[in-house]
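Omission of a single protein chain aside, the complex is shown with its protein chains in their original locations.
Then we have subunit A:
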Amino acid sequence: MSALRQPSGPGALALGLLAATLAAGVLVLLPAVRELAGAPPPAAAFDPGRMVLLYSTLPRLVMALLCGAMLGLAGALLQAALGNPLASPTTIGTDAGARLALALAGLFAPALYGWGRDLVALGGAGAATGLVFLLSHRQGFAAVSLVLAGLVVSLYAGALAGLLTLVEDRYLAGLLIWGAGSLSQQSWDPAIGLATRAALLLPLVFLLVRPLQLVELGEDAARGLGVPAARLRLFAIALAVALAAFVSAAVGVIGFVGLVAPTIARAAGAARVKHRLVWSAVLGGLILLLTDLLVTLLAGPFADFLPTGAVTAVLGSPILLWLLPRVSRREAPPLKPADPERARRRPGRGALAFALLALAAFAAALLLGHGPGGGFGVATGAALDAVLPFRWPRLVGSAGAGALLGLAGLLLQRLTANPMASPEVVGVSAGATFAMVLSVFLIGVAGAASVTAAALLGSLAALLLVLAVARRSGFAPERVLLAGLAVNALLDAVVVVLSATGDPRAIQLLGWLAGFTANVSPGSAVLVAVGAGLLVPLALLLQRWLALLPLGFPPAAALGVPVPAARATLLAMSGLAVALATPVIGPLSFVGLMAPNIVRRLGIQAAGAAILASAACGALVLLVADIAANALAYPLQLPTGLVASLVGAPFLLWLLQSRKAA
């Protein structure tokens, strides 16, 4: 019941932030101002210190204030329109859509400038947001479903942008710095341009204040009072998307301000829509300005290369993690039950069919392909002997990684009772990637064993972090997912910052993230296969827990299941599976999300059969992706992980969308 504090809350908070901002501002500006004041009036027209202050530092500060305010406002608008305390441009895919659209424009239409860029950003942001709504509208935009759909779309857009930068690596560093939201300025023009756009949108926002308050009562109640609730919500969302897209077009993606500002405003006691909108804008502006000043102060001359947007994500996600357990339980509605699915009478047969298909794909991939001479065909005899050493590690690695990811996805989806949960979403993949990046950048290890060890440590650390945050709620599913979301964003931002340094290893890193299986060593292929061979049977042994835990804590505990220990065991198993698979296939394959959903949609529900079928389906998907990655652009090798996600994600969207109406 945090909303019942004194109305002075947000004001006092804003004053405190203002004081801190002023202090930091004085620290940043003082040297330049003192130098200017002490210096004699400029004799020449050219005075670098004065010019930097007037045309770089000051516009940058104004830009920070403006962007922060617009993002805060956009977040508050979205939260009010959707009745969802977790909505924000960052969490519902708006940012990622704008980022991808602008990356495309930057590569294929670099001359685009001014309003053209805004339109591109608006198109991308609108498309991504629309996709997210399409995915989550069946669950009434329930907080967690919306955020999960947003995360999936964001990750997907990120994978596409990653592929672009991989192909066009000349632009890599610039794109990454921009993509992460750099506020550095060279003139007043962008600030004036953005202010114009904000001024155009503001009157429309004011028109919405009162009707939005009524929409908060619920769509039915609002309609009873004569408010066209559905149209109004759509309009408010469109406004928020426009605000965020304009900011993206001007400075790139600045994550989390749009989430943190409204959350803080609400927690500080701004309860009514009007107050939330105003205070979110004020706090958003101050937060971004303060962050930017601190970046300038601490990074010194490198401030222009340290994207503030990445810093807000690094700072913002811990704030989100800290806030999560404190968001009143009532504010985050529990997950609605999934649409009823048809349960199959003989689920074991389905699992067997998947296993046979995976085996067939494996055999086909082993025999079929481009031979030593370059021709495509079935290899036999001596030709087979020649290609086998090249093919088997790749295929064993793909199959093993696919099985592990399918298993991990199934475990997580069953544990959280949410079909959108997957290793990618829960942050375990991000943890593995993060540790791999760290080990390459800081320690310089590159061997298969040491990288796998790093990935293992990283994914387990991410898992523990997520669990620690979710522990207060007794590992409530939605809390696990939200904590994973925050961890994901945090680690992603760190990886972006590291990559933005322009280090040549960043390109190597991108290749790795995309999931090239061509370089899989026999050692790591065997490791992955053994891991799958051990973890899948272990999961089969524990299938009763998997059947009981989705019933929730009280019934499972009442039946004598040691609930916390069972949850921890299964989570650790999924962490281990992801850690083993990630070095081979990268974090972006989405197999962990796809395989269990395909299996579920086919009606294989019984825990044991679902375990087998998910693992087999994961292996099948990656084997098919591997064949495609090798055959499509021969002699060029495409990254298997990315091929799997580019082919699989639309398929998955279609699957989730084509549910029959309840």
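We take it that a residue touches a chain if its C-beta (ideal position, glycine included) is under 8 Å from a C-beta of that chain, and two chains touch if they have at least 3 such contacts; residues count from 1.
Operating definition for what follows: contacts and distances are computed from a predicted model.
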Tell me the UniProt protein name of the chain this structure doesn't show, selecting from "Peroxidase-related enzyme", "Heme exporter protein C", "Molecular chaperone TorD family protein" or "ATP-binding cassette domain-containing protein". "ATP-binding cassette domain-containing protein"
Which candidate, A:107, A:534, A:547 or A:647, sits in contact with the chain we can't see? A:547
Which residue of A:191, A:237 or A:561 touches the chain not shown here: A:561
Can you list where subunit A touches the absent chain? 337-338, 340-341, 343, 417, 541-542, 544-545, 547-548, 550-555, 557-562, 600, 605-606
